[in-house]
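Taking it in order: structure first as structure tokens, then the write-up.
All protein chains but one are shown at their positions in the complex.
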Amino acid sequence: MSTVAETSMTLTPEHDSRPSASVRSRLQDALPKIVLAPSFAATIVFVYGFILWTIYLSFTNSKTFPSYAITGPRAYQRLWRWTFESDPPSSWYTSITNMGIFGFLYIFICLALGLFLAILLDQKIRGEGMLRPIYLYPMALSFIVTGVAWKWFLDPGLGLEQTLHQWGWTSFHFDWIKNKDFVIYTVVIAGVWQASGFIMAMFLAGLRGIDGEIMKAAQIDGATTFQLYRRIVIPLLRPVFLSAFIVLAHLAIKSYDLVVALTSGGPGGSAWLPSNFMYEYTFKRNEMAVGSASAVIMLMTITAIIVPYLYSELREKPR
Amino acid sequence: MSVVTTTARQDTGGTNTKTLNRIVIYGLLALFALFYLMPLFVMLVTSFKTMDEIQNGNMLSLPRAPTFEPWLKAWGETCVGLTCAGIKGYFWNSIKMVVPAVLISTLLGALNGYVLTKWRFRGHTLVFGLMLFACFIPFQSVLLPMATILGSLGRFGVTLQNATGLTFGLGNPTVNLVFVHVVYGLGFTTLFFRNYYEAFPTELIKAAQVDGASFFQIFRRIMLPNSMPIFVVTVIYQFTNIWNDFLFASAYAGTGDSMPMTVALNNVVNTSTGVVEYNVNMAAAMIAALPTLLVYVLAGRYFVRGLMAGAVKG
């Protein structure tokens, strides 16, 4: 702990203090740093320190309890082996395949649907004020509630299937939520339902921020509505696409609750994402080292996406 | 942007195509509105139905004889694990956890934002960058060490209790969760306030300094009274996030009487003993959703702004 505190102090050298200043005024000069220090120290210890700790654990053979003897990259070797174990699929294989399917579909559909709805809503719609909150409210709900609602809705015996049967469409069959090959797609549906409205709001804000004169100029140049959107508006929304992608990507990798609440992991763990894999291996299967290794892999994936983004965001505004 | 649509409509020529276009647009919007409302609607109507009606009736039909029974049962009687005293206790657990966590993290975020914009020092961008990155980490990567630390603190609390009769909150799952949510919420609250204070005129701080106000006086008298909008945004964002959290809740308070609402709800719904009472499940889910929905209805504008502020960096 003390070394961490020192680190924060060297990061914040007291270049303002002058030798002639009194102790009290030097304290005044340092006050801002003293105020920030607890938060920064907490971040260093509980985020970065803990990440290092997790990385450390992934190189031990910790089972139910942490063990601190380094035994090498055995956990990673196992994950690596499982990565190619597709028949029958290992839990890890299922998790990362699901991550690929879920991540791609979730991000792609949310972006497409969000943009589509935003463009529709931007056509001078009467009742926009009523529609917008309807599209957006799922974001206020907990994934657990979302999961419960959709679990009911998609249940073959209770939900949509049964309803359509009652309405006379008896051949309708929709049991993805109980099917190990399709269960991940139900997670996509519920996930999209929850987040797409928010992405719509982001795009709508972006659309409203576009300079009206550019639009007028394009119309005078003879662009049709479709051309206007394809050639002018959507390219101008690039920053929104980037922000929305970042939000969705990190939501996707963090998704854990939804899988638990919607599918309880799916038949035989077939709906697992790496986050569920980590939780199960760490807390239920007593394979702490493997769980840690999977957490490290998740972290590295996010880091690869976020760090370049943050770097450019923070660097573009030099002061 | 409104210009577009006016001329866009002129482009399409005849009145008929124009009307058709509008019909298609409104039709699509209405269809999607249905898609978003459907699960909530089903949840709501089911929570007012009897079990009999659920098993024999249609999911989408309105309750024939609306009953509050499932709500009362969810609140006061349903079983969470082996305890059958409803979810009310867990609801209060969540409240007890959310209120302090939101207040502490918001206040710290405000102070951090103030320092990071108005009292800059060499390396302030690095400090902020490190805190900001913490918003994005998958919490799985800190879950285990935190569990270990909380466990040790709990044992230390027992020792303290034996020695002094007080645990000072050590080992209390609610206190633990408050701590965890403050620590991992700091990045967001700092981000919100930093971006807001970034646009806050620095000359005001200079003027206050010339007027003789100290670091904290400036914060209290100048910054805070002018921060209401971002306060609302941050509080709503934190409230929603912490209320809805499941991962930390299940990892650090996943069993026993101190589990928060989300974990309790998951236990109610996934219980494997006895007949599944769907109406009670739905009522419990509605109760769990109500606080955040209420916030959303009352302060939707700020809610959206909060989400956006979290999404678009400054």
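Order of writing sets the labels: A and B. Residues in every chain begin at 1.
Everything below uses one rule, namely that a residue touches a chain if its C-beta (ideal position, glycine included) is under 8 Å from a C-beta of that chain, and two chains touch if they have at least 3 such contacts.
The rule is short, and it goes like this: contacts and distances are computed from a predicted model.
For the chain that is left out, the UniProt protein name among "SusC/RagA family TonB-linked outer membrane protein", "Ring-hydroxylating dioxygenase subunit beta", "Sulfurtransferase" or "Sugar ABC transporter ATP-binding protein" is "Sugar ABC transporter ATP-binding protein".
Here one chain is not drawn; of B:79, B:160, B:208 or B:232, the residue touching it is B:208. Of B:61, B:159 or B:217, it is B:217 that touches the chain left out of the display. Residues of subunit B in contact with the chain left out of this view: 201, 203-204, 206-213, 217, 221-222, 225-226.
Quick note on the criterion: only the chains that are shown with their structure count from here on.
The centroid of the Cα atoms in subunit A and the matching centroid in subunit B are 15 Å apart.
Residues 8, 11-13, 15-16, 28, 31-33, 35-36, 38-40, 42-44, 46-51, 53-54, 57, 66, 117, 120-125, 131, 133-146, 148-153, 158-160, 162-163, 166-167, 193, 197-198, 201-202, 205, 207-208, 210, 212, 215-216, 219, 224-225, 228, 239, 243-244, 246-247, 250, 253-254, 256-257, 260-261, 264, 275, 278-279, 282-283, 288, 291-292, 294-296, 298-299, 302, 306-307, 310-311, 313-314 of subunit A are the ones touching subunit B in the complex. Those residues of subunit B lying in contact with subunit A across their complex are 1-8, 11-12, 25-26, 28-29, 32-33, 35-40, 42-43, 46, 54, 58-60, 108, 111-112, 115-116, 119, 121-123, 125-134, 136-146, 148, 183-184, 186-187, 190, 214-215, 240, 243-244, 246-247, 251, 262, 265-266, 269-270, 278, 281-282, 285, 288-289, 292-293, 295-297, 300, 303-304, 307-308, 310-313.
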